[in-house]
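Here we show just some of the chains, and they stay where they sit in the whole.
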Amino acid sequence: MRTLGEIARFVDGELRGDPSVQVTRVTHPGLVESTEDLALVLSPNAVSFLHTGRIQNAVIPAEVGDLQVPIANQIIVKRPRLVLALLMQLFERPAFVEPGIHPSAVVDQSARLGSDVRIGPQCWVGPGSVLGDGTRLVAHVSIGAEVRVGQNCLLHAGVRVGDRCRLGNRVIVQPNAVIGGDGFAFVTPERGSVESVRETGEVQAFNTDIVRINSIGNVAIEDDVEIGANACIDRGTLGETRIGKGTKLDNLVQVGHNVTVGENCLIVAQVGLGGSSRVGDRAVVGGQAGLPDHLSVGSDAVVHAQAGITNHVPERSVVIGAPAQPKRAFLEREVHLKRLPGMYKTIKALQQRLERLEARLAGDDEHLKAGEPG
Amino acid sequence: MRTLGEIARFVDGELRGDPSVQVTRVTHPGLVESTEDLALVLSPNAVSFLHTGRIQNAVIPAEVGDLQVPIANQIIVKRPRLVLALLMQLFERPAFVEPGIHPSAVVDQSARLGSDVRIGPQCWVGPGSVLGDGTRLVAHVSIGAEVRVGQNCLLHAGVRVGDRCRLGNRVIVQPNAVIGGDGFAFVTPERGSVESVRETGEVQAFNTDIVRINSIGNVAIEDDVEIGANACIDRGTLGETRIGKGTKLDNLVQVGHNVTVGENCLIVAQVGLGGSSRVGDRAVVGGQAGLPDHLSVGSDAVVHAQAGITNHVPERSVVIGAPAQPKRAFLEREVHLKRLPGMYKTIKALQQRLERLEARLAGDDEHLKAGEPG
């Protein structure tokens, strides 16, 4: 329960109405049920809801606020999506984890737990592992041996953290994510098929024998990282796989061994980052895009969804398509592809016109010949 | 053990043979081992197996049945794939879950369980949660707080259901699927890189700060839905993410926050549905296709595998490719792309012929000039 006055201050909005009114819930304008609901208008598209008469209290973007909607209590704001984030802090409903260690959990006696650590049902914390103050494990979490998890982390149900991996502070890991699986690293004792393709363009060697390369490295996750449900981050072969401070990985993202992702990146669902690839700082990689082994995405680059990267992506560039190209080149190609049918017809027509001309001139020749003075 | 007579009635087939013969197993014609096996012929391709002499009993599609194969007992059927479904009901081998609550399971004392609920080893059911009659949890399932699961659901090993999510009746969830992870929702306090690209085509702003938008909504799964292994369905930010009655999601499918999927859809493996996207009723989305945030697929649309949707997909349309286009346009483009080498050669040839003509006419001019009366 919060007062509108309190909320307006927290989101840095202008209150038009009664600051003492109390609200219990933030909701979409179309889902308002009571006078204790606060409707949040994120875009001008939702304006129609503001005239239904059911809404008493609303957060309204500045451009809509000027429209004089009939809402008793209005909080006028500038960047509504940021306001959404702030309201979701005020009204957060954190994942349920009871204080203390659930009796069904298994915590190795050599593990060290900070103060206020909460460990839910059926979790396991392996030998030599450390959980920092305020960290919470929801349920069925596996923490292997010699793992270090920082302070105020939240590991949801079914998260796996392999031996020797390290997580910073305030890291959030969604359910069933895997940190520290082994890298997909193999070698053929003799030259293999992929090598022969790289050298000659053809398959001239055969992977009759495959030798595993064990991963003895680990994963290092820096502060304020978030990792999505069922995402996978493989450990390094010798060294580490590193996810930089503040970076967010969405669900089902694949991060290969020895990858380095910089700070404050946004890696959308189902992206694949191949072994030893690198992503700079503040890069955005759209859903289902793929970055092959050993390639890189520069800082502040924006990679569109489903892009198939085949070269290093420079800093601040915008790439799209498979194979990925600069967005401008991609759009130009699309224009030309749309012109293809017209080009085809024009060529046919030109051909005919040319044939007529040629025939005509051949006729002239005949004519000339015929008319040549004897 | 079933008699052929019983089976023929159940699958609405025509029995040619002995109705009292008993069979214990349905199998592929190539795998028949005994006279108690019933061979199921799904397509005319399998006809060769019918002449090996090893098969005593077979279900045969009508078009094959007329071929007079030497099988003692035949059940002639119309739609063999439907018959497969019916036979798999008769011969089902349901997942092993012992009756009752396994002693290793943790069920909060405030949880309410219907009659005949089965809870396997190491499961957890959180406070205030409700499981309807006949619902089964196989093993290692986490049910958070205040979850409602309907009747006769089957949740396989390692399934995670987050706080406050709701499942209807007869919902099947495959192993390690995650229902109710947090949405991937963030905002930069100032204009960010993606916004600047949208406005100007270039990266002119930098994501130096990223603020999380907590998800306080939930997920609602309607009756008869099936969710694949390692699939992820994120909870809504404020409201709900909803999967409509009878819809089937395959393995590793990603459903973002606030998505609505209609009834009876088929969403094939590894599809990504971005935040706030919408899918109508009875739509089919092929494997690895991607639907970006806020876009929609209309009812009865068919989206081909790996399609990269970039616009709303109209009802009943068929789209393919990345960027996704109507199938007709896509095929036309393919035709033109195949013509490209020919077009290139034709243009070169036209250019040469034109040059010859021009030279010829220039020669005429010279000739004319030369021959002009002085």
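Chains: A and B, in written order; residue numbering restarts at 1 for each.
Everything below uses one rule, namely that contacts are C-beta pairs under 8 Å (C-beta built on N, C-alpha and C of every residue); 3 or more make two chains touch, one makes a residue touch a chain.
This is a predicted model, so every value here is computed, not measured.
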{"item": "Subunit number of the complete homomer, 2 shown here", "value": "3"}
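Assume only the chains that are shown with their structure count from here on.
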{"item": "Length of the line joining the C-alpha centres of subunit A and subunit B, rounded to whole Å", "value": "22"}
{"item": "Interface residues, subunit B side, partner subunit A - complex", "value": "104, 106, 122, 124, 126-127, 140, 142, 144-145, 158, 160, 162-164, 176, 178, 181-182, 184, 186-187, 189, 193-194, 197, 201-203, 206-216, 230-232, 234, 237-239, 252, 254, 256, 270, 272, 274, 288, 290, 292, 308, 322-323, 332-333, 336-337, 339-340, 343, 346-347, 350, 353-354, 357, 360-361"}
{"item": "Subunit A residues touching subunit B - in the complex, by the definition given at the top", "value": "26-28, 31, 40, 79, 81-82, 84-86, 88-89, 91-93, 95-96, 102, 104, 120-122, 138-140, 156-158, 172, 174-176, 226, 228-230, 246, 248, 250-252, 264, 266, 268-270, 282, 284, 286-288, 300-302, 305-306, 316-318, 321-322, 327-328, 334, 337, 340-341, 343-344, 347, 350-351, 354, 357-358, 361"}
